[in-house]
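With one protein chain held back, the other chains of the complex are shown just where they sit.
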Amino acid sequence: MTAVEVHTALANHPFLAGLPESDIAKLAELAFEVRFQPEQILFREGDPSSFFYLIVTGHIALELLAPGRVFRIETVGDGEDLGWSSLLESVNKQFQARCLAPTRALAFDGPRLIALWEGDAEFGFRLMRKVVGTVADRLRATRLQLLDVYDKRGGAGQ
Amino acid sequence: MRDKAWRLSPEHVGRLIALLAEQGYEVIGPRKEGAAIRWGPVGSLDDLPAGVGCESTPGHYRLRQRAGPERFAWGPSPDSVKRWLHVPEARFALASKTNGTFHILRAEPPGPKVAFLGLRPCDVAALERLDKVLLEDRFVEEHYAARRHAALFIAVNCTVSLETCFCVSMECGPRAAKGFDIALTERVSGGAAPGALEYMAETGTARGLHLVEALGAPRAEATFVAECREASKQAGASQGRKVDWRSAVAVMLRSFEHPRWEETAQRCLACANCTLACPTCFCVNTIEQTSLDGQTGERRRLWDSCFTQSFTYIHGGSVRTSVKSRYRQWLGHKLAWWQQQFGTAGCTGCGRCIAWCPAGIDITEEFNELAGTAQGGKSV
Partner (left out) sequence: MTTVLEPPAVSPSRPLMEPRPARLVGIDKETNDTFTLTLEPPEGVDARFRPGQFSMLYDYGVGELPISISGDPERPEQLVYTIRSVGPVTTSIVTRHPGESLGVRGPFGTPWPMTAARGKSVLIVAGGIGLAPLRPAIYHILRHRGDYNRLMILYGARSPRDILYKKELAAWSLLPDTQSLVTVDYGGVSWRGHVGVVTTLFKSIRTQPTETIALLCGPEIMMRYASRELQSRGIPKQQIYLSMERNMKCAAGFCGHCQMGPFFVCKDGPVFSCAAIEPWMDLYEI
């Protein structure tokens, strides 16, 4: 992707919707394109946090590993974000991310992004608000998954 | 028809019973059985309780002897005539199984035609309410329809209210306005034969008119009519319990989580007595019963109650698990949701649920607490 293409991709990405052009420009300077192939592991459980991804197109599964088993918790795709823990200092990755279909994403080095908003608190606030939105959505969805509503006995551990 | 009235002696009433029997009716009337008034076959006026009155308060019902000879000075009995029309147990269909399929052999045949003598106005109003559910809604319940249409209804307007009565507030009494073939009002004569019983008879249908005309009784004078009407009016005026049922939907919607429900749930045993005694409760269950060899099976319909744990069971559990939610369903349905479903409150103010609740829970008191219109004293 050229620099212009990166900028356009960011400007059109749903995660960044509503952010001012100045924020997009700052992010464009840091962003770089990455591509993943099916079965490629983006990060593993326990990896010290590093990259935050905005997925342009693709399909990534979040997985938890247990002896002999892989739990696929969630999938994320076009227009979604991945790796928010990179934006919180000293939080290791809690899941493994595996690519399921060819994926194009824009990646940010977590520590460099954090350094960016330490110079501009308002920019940092706007971005963090977006991150909180993602975390809230994921938490809500996960709680609903926990209810196991399709279970024969009506779910929720009955 | 309504402005015609006759003056009947006890002999006339006895002749009426005989006439009904001749026409093939089983006459069902009130009888003193043990410690309660129960409905059963009556052959003559003597089968009716003489000089019997009722004490009826929350959780309390006693018969007591009155000074006078009245045969209809008691109040709502433990059960209502619902038991004859919306029967407690009925066979829907008899099926037999052969070659992996089944055949319906026959449904329950209708019972004998019944003439009810002595229906209280609240009972008459209750039957009109059951009609709304079982006859006048989208589907006709055939068993009820067959019995209801074959039956004959003789009401007796009330001249005595029990403490638990609140038919005036529910606009169902103390006189029946419609829904009867004949309506009687009982008086103790002060005139020519003091201490003797007399009855004003009014009619509501053509067949009621024919029956009364066949008795050869004199027409009632205006003073007698006025006296009878006044006696009923006095009975109505003595009622202390009131329910503003027109506000019930609004009250239910705003008090769905009112703390009173929890308090009442502590007292309620979910015993279902109220639903059994209530003349308008209509809920039923269906069960299958098969013979030991599995070759014949019945589908039976039984009275059911919203107070049971399994009433709302769907896979995964019951919707109304707590007693609180079941009591709230019963009261809310009876006073409020009935109006949205059938255009009238389900309650007729007969007070049976109050007397027959072992915990003495009073639907009028509960409603008024929720509505914020709790009255200090309720009794006469």
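Think of it as A and B in the order they're written, each chain with its own count starting at 1.
Everything below uses one rule, namely that contacts are C-beta pairs under 8 Å (C-beta built on N, C-alpha and C of every residue); 3 or more make two chains touch, one makes a residue touch a chain.
In this text, all values refer to a predicted model and were calculated from it rather than measured experimentally.
All shown chains touched by the missing chain in the whole complex, by label: A, B.
Within the complete assembly, B:100 is the residue of B:34, B:100, B:195 or B:259 that touches the hidden chain. What subunit A contributes to its contact with the hidden chain is residues 14, 59, 61-62, 70-75, 77, 79-80, 100-101, 141, 144-145, 147-152, 154-155.
Although one chain is not displayed, its contacts with subunit B can still be listed: residues 1, 92-93, 95, 97, 100-104, 107, 127-128, 131, 133-135, 137-142, 145, 148-149, 153, 178-181, 204-206, 256, 282-286, 288, 290, 294, 297, 299, 301, 304, 306, 311-315, 319-322, 324-325, 328-329, 332-333, 336-337, 340-341.
Assume only the chains that are shown with their structure count from here on.
Subunit A and subunit B, compared by their mean Cα positions, are separated by 67 Å.
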